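Read the structure below first, then the notes.
Just one protein chain is left out here, and the rest sit where they should.
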């Protein structure tokens, strides 16, 4: 297998809006998108495999294994922009590519695939690591490659023009390739001081995102997800110490819905 | 040489079953498959070379050298599934590729090649590193991409659904690509605390595997193999220390049948 | 996106001369070329993107983001060689590729593109790190792949035959590929002890370069640029410390004209 490939069920979508939540700073994107997927019962319809992902398979609870991958879920008519309804597509994944060549390849393929589905709009969800930020004042920042989106997103409380620096990986590249393929795209970032799991940042983004998507999501179950994510991060840390660099069992990902 | 290539003698096989024992955790896979190869007198019929392997040649005892590689051996009608007989193919090797791109490329090529030979079933053999495991209770775990294999393998004492985490390299990828190419495939893992050489784990797997393959293997000579493997691992460690990172002679691989 | 690509506005150029100022030792090349671009009001007409650049997007002051890239600017008839006028093309960028494969690919593409525009002559601008150099005696060194350029450049005070060692990256590769594509090319290097920002080296090179290009550049605004560059380098350093290796916001590049 020498190429990134997306295997998918052929389906018709209604001007779909995609949200992207891949592993990254504070696990903000993963937690937000996993929670939405769970709450609205989105169904998987496509899987992306790539030789640029680590050569790693995940052991599942039922004795099966599968390659690490990225997965597309959908929910019909879940997004409401005023009176207009859109299908929602959610991109989740175990991992991002580690090399620039892999990142450029995979992220453009994601945008092309979404365009091929009639893609209407993309929001990547990320953490924004602010070394000086204080928790009580943390904000939700936005970045875009389509000027017209700024005013709309500002109305939902997303701040433009204050975030500084660079973004690594899918959250930035997908928004950049969105422009190349003429799909309005923005990145929504929850400010955080934590690199592993920031529950509060995830909640702040979720609140804002409900407005943006015209969607209503219960926050009840999110604490379970946050706890599970935190436990998983601690487990990984401990095992890395114990194994002293050798190969090691990761905590069972099936315990953690967000990387199922 | 820019591509992975398999050079092979043209032969007809009878619904062959492949076992894969490449270097990895505890050297479990290598030792198990090398021992079976020796005991049943399997013959080499194919060699895989790849630019994704380290740029390294092995000095042989007779003054010859050869590139590091992976090798396919066969034994006619060695496998008995009830009354039905199958040819056995054994994959051994000096090394695995170090990059994801190399691993994806080589492991799918291995599966395609086996399919081209009329491949019937694949078992990859590996170690499963359990940080908390106690030697006396160590088990043999299984993972598969074909649900139907679980019941059969359970009957031979292989435990499904308890192993957690991720598998690196060929043991996982070959089983995953097995599914893609519709060849029933499973990974059989001996639990171990040791990263280098675990003789007991190898023996436990061998016992189980005899049942799975309907094969009878003497354990007499395995202790020699285990001793040789241990000595080789110690030698490598010492030399790495002495050479302080410079180039260095490895212990003579010809002393160790499993990487001949 | 699997290939390096240059997007450009179709334009006719008059025997253009290109100067190249990409990030490198002492930021000499970047500062010199950015200052010339600002002073003569050169306009952007082409952008180079590459999967060999880091998978990184830059957050702009206006809430927009863009991929890291290299950019071509032009100024009509800005170069005077005696009575003859030439268009000036200036290459600036956020970054260079980190792998040999990326560097060879991108730098030859740059030379091919310039040749396609009717390219006449190339000067790459760089720092030359002299461990034993004393600031007051620091010089401007030259290197070329076209013997005929040596005498002319010597007349402008550039010293040939004293610089020793190797050059990494674009400054050397572009001059080497210049020879392959038959475009007279030279590298002009300001001697420096500093690896981050050497304002004096940049000024010394600017003075010499005015003679080479037959151009007159005010030095008034350069101190602002130098201060901004220094501040940016300090900011980056601090944040790297604070973030302890995690992802982090870089200082806003929009504050620094040279990586706009």
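Order as written gives the chain letters A, B and C; numbering starts at 1 within each chain.
Going forward, a residue touches a chain if its C-beta (ideal position, glycine included) is under 8 Å from a C-beta of that chain, and two chains touch if they have at least 3 such contacts.
Because the structure is a prediction, the values reported are computed rather than measured.
For the full complex, can you list every visible chain touched by the one that's not shown?
B, C
Kindly state which of the options B:57, B:182 or B:219 is in contact with the chain not pictured.
Of the listed residues, the one touching the omitted chain is B:57.
Hey, which of C:137, C:166 or C:218 is the one touching the hidden chain?
C:166
Contacts of chain C with the missing chain: which residues?
Given the touch definition above, chain C has residues 24-25, 97, 99-101, 103-105, 107-108, 128-131, 142-145, 147, 150, 160-161, 163-169, 172-173, 175-177, 187, 195 touching the missing chain.
Hey, which chain B residues sit against the chain that's not shown?
These residues touch the chain not displayed: 1-2, 51-59, 61-68, 98, 102, 239, 242-243, 246-252.
Here is the rule we use: only the chains that are shown with their structure count from here on.
Nearest chain to the global Cα centroid?
Measuring from the global C-alpha mean, the nearest chain centre belongs to A.
Return the chain whose centre of C-alpha atoms lies at maximal distance from the corresponding centre of chain C.
With centres defined by C-alpha atoms, farthest from chain C sits B.
Would you mind pulling out the distance in Å between where the CA atoms of chain A average out and where those of chain C do?
Roughly 37 Å, centre to centre.
Counting only residues that touch at least two other chains, what does the list for chain C look like?
Correct list: empty.
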